[in-house]
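Here the complex is missing a single protein chain, while all its other protein chains stay put.
Read from first to last, the chains carry the letters A, B and C; within each, the first residue is number 1.
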């Protein structure tokens, strides 16, 4: 069967990882990546010897790219013509503009969480609503926090039924290497309810959700605490057992050494994962407690890489590569090497 | 009526503020403060011209104090002999040892949250269980997080009845000027449930509580989110109205400029408050949301100063200065200048 | 003699401290402060009971001020008419616009370091070039880093003669309470040479200066290291003795407890200084070393308050209150309570 041809627009934090993710999928072909300027990431692509073909998203900057000796394979329009589906990881707002090009050329596209929901036909999560994405032209992925959160909520919902959740998002404010999004020695509040709670209700409309988001001056992963009302009284052991079975949730303990968000980053580097990335969310077993009949627990969201698997699921859905949710997500997982550690335990 | 005579052991972050708080109480007399070494705080006391008499807690360091020209009024034992009640703000564990001296001399004492509960006859909070402290010899205050949290829970409990709470503590990890308690670019998890939830149940045994604590690399105040099950369905407006009446809760909004924990510190400095301290907890009106029938909200805890009012209440209770909870706390509030801003709104 | 009448434009971090500083000068009268909106600082002014009269810098926001119950004494133009000299601490660029008003009304004004040098007739430092400011209509103060740095360089220059300096500025990136100027887990480089080195050469043209500036994610004070070539070989002891005599330099040691920049903030709070401010720069005695015949040392710059004394000097110069540099700066120091600690040692 012919491989599905994929392009990536925007070669930044997310775009690079999408390109890497596609390159790992045995049934997809990465045609190329597009960006506007010789950013550090584009310079690194050149120093690596151009493993991915590069297309320019703006002819205006062609001279700047040439001056940096970046080999350019063509324009972004040429890239779009060659692919079946574009993954759009450009800055918020640019995707909506790019959509005109995708529509003109009759191509499918998947947008990241920064775009408005209206950019797409379907607001998508690989585990929670795979079926809705089947055959759609335009998908929008949930944001990093929402993607990871929904993994844990959908897992419990399918196992026990979930009625409502109240979340506290302890948000990392920048990525490693950012200089202009910072906070220094401050915790910053967002007006409640957080958009992640609202987004969760869009994806899982039978669950009520609210939440408070607090920005913190760190770079290695968000932590979310969840207070969850389930349909029946679920024990801590039952909950942990269900989480342990999920291929995209890594259940850990403080005692093992997972002391906080940066432990996951450290561990991923020690594993030799490219870029020190981790595709799984973490879930602390020693955070799971009962609040009356409710459950409470904490998860870790690796913001740079967590949406990659669900985006691969999105390609499978919109291209109709697999009809079945489990078959599709298992295929993504296999190519990304997820869940292998579960055999070790 | 003769003023109650008070001494302070440990002239650090908390001890200094206890001394300042006592000095403001019209019906108390600060006899003196005791510490062991010429710390920066003790040096500052000297540069200020010794507004408080200083006693040495360890004759071994007398030479060191003399070398720094710190005038010493006597030994800590001499200080204890002169007072009715000691406020012990020494490092965790030292208070338990000091208790022997207080007991030997037949004096009352109030310990801070760092000591074990067993050090005291009563685990005390001015608003929640004032009556239990009446006439007791040894009280232990709740810790800073628990003190502030209980203010908000007790407020709602007296207004509407509270059944259970699930809290997320976003803990500041050090005070301004600390160098050795730090975290750098990491969020650190504690095993759940947090001790603050357990302590809340000790003070308010009819309420079920659990919680998760996450340490964050900031210095200006803890933020706690609370998911609260009340006895009846309470609206956001009702909850906010009740919070607004509490003399030790400052209801604010992000729109006014209270963007996060450090806004309270900034505001207290702008107010000209000594040391930039604030005695009230903050509560964000725009954080109050409903989760089904539950309430959710976020509070800010100024860790350096929040326990000062409740410690003043403790002196009133153990010395029997006021029998009534409201009369006692109102007296403390009056002398500390709390709640005056409510008349401005 | 009639007091000099002073107004302050911009009631932010610097403007508040300028107002406090003027209020302390026995030979000046603070007529009022002006700002545009009900910021947290303006709300705090109201909660304090309006110790300073408030004027509105923009009639457009009058309704917003009224809604917050901020008593308004008039427009900024009305304030300017009442004063002899305006201290302009508005955001960078606004001062240049305000200058038109000051010029139209024939008033003197002193701008802060954020404005371009061209805004003023004289680029001013109280100790280094007081005489140049005598009678001038428009002065611009050096920035916080440059003000503190020049204190130390001018001190050595007058004692021993200085030929050149190479500085490394370890810059705090935000003030306590800032949310939008942050850096998170990063050190950020500026292109060399730093403007502070260039500014130093403008004030002290006989000294050659260069430097590198690195932004760091902290809020409590810049640290600058200085490699200084003096006209003759100066011993560490001679240098320290000269620094100790300067009324605006506080010589400290790590052993005393001054472990870093936040120790000065801690100490100022412990001293009971309003807002926890310190007017002196710190100089670590145990940082002073020889590099061949050169000297090397490190100073601490309290960014929020360090320019206040030199601005008071600026009022004295432009109003001709004192003709002599030492008489003028000594008068400022006396009213600000600076240098008193020297009598303790």
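Rule of thumb we're sticking to: a residue touches a chain if its C-beta (ideal position, glycine included) is under 8 Å from a C-beta of that chain, and two chains touch if they have at least 3 such contacts.
What you see is a predicted model; the values in this text were computed from it and never measured.
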Chain not shown: contacting residue from A:105, A:198 or A:271: A:271
Residue among C:39, C:188 or C:202 that touches the chain left out of view: C:188
Among C:42, C:120 or C:218, the residue in touch with the chain that has been omitted: C:218
Hidden partner chain, residues of subunit C it touches: 163-166, 168, 170, 172, 185-193, 208, 210-212, 214-221, 223, 225, 227, 229, 254, 258-262, 284, 286-292, 294, 296-298
Touching residues (missing chain, whole complex) on subunit A: 16, 39-41, 43-48, 69, 176-179, 184-185, 220, 256-260, 262-263, 265-267, 269-272, 274-276, 341, 344
Contact footprint on subunit B, counting only the chain that is left out: 173-174, 176-179, 181-186, 188, 217-219
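Operating definition for what follows: only the chains that are shown with their structure count from here on.
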Among all chain pairs, the one with the most C-beta contacts: A-B
Separation of mean Cα positions, subunit C and subunit B [Å, integer]: 35
Inter-centroid spacing, subunit C versus subunit A (mean Cα positions, whole Å): 47
For subunit B, residues contacting two or more additional chains: 185, 220, 258-260, 262
